[in-house]
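A single protein chain has been omitted from the complex, and every remaining protein chain is retained in its original position.
Let's turn to subunit A:
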Amino acid sequence: MKNALVNSSLARGLVAALTLTVAQLAHAHAYPTHQAPSAGATVPTSQKDVAIDFDDGLEPAFSSITVTDAQGKPVTSGKAVVDPSNNKHMSVTLNPLTPGDYSVAWIAVAEDGHRTQGHYSFTVK
């Protein structure tokens, strides 16, 4: 009986916690849900940009994407832009690419101020 009570209380507590969680889904650390090009991908020289979708809205002033070639030289034609109509989407336009390996480094500052970062490579053929 005592166990049943404990289990029942625990179950109610968990349900309450989960309800609370669902009710307050608002902000979190932002992580990619889709990257184009993706990590380790091989793309043609016609690749025009790097675009990343995140699972949370971004603070444009502090979020960025940099793309560099094998020598570490930037190949972007401007600063990364957070889509005003969809602040989970950030992209940066690329200069014309030549075959080789490229590195992407992104920094995402979510609306609640949590900062995350990541980097990966892709190949142009």
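Keep in mind that, in the parts below, a contact is a pair of C-beta atoms (placed from the backbone, for glycine too) under 8 Å apart; a residue touches a chain by one contact, two chains touch by 3 or more; residues count from 1.
Here is the rule we use: contacts and distances are computed from a predicted model.
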Chain not displayed: protein name in its UniProt record ("Glucose-6-phosphate 1-dehydrogenase", "MetA-pathway of phenol degradation", "OpcA protein" or "Multicomponent Na+:H+ antiporter subunit F"): "MetA-pathway of phenol degradation"
Touch list for subunit A against the chain that is not drawn: 2-3, 6, 10, 14, 17, 20-21, 24-29, 31-32, 35, 38-41, 55-56, 112-114, 116-121
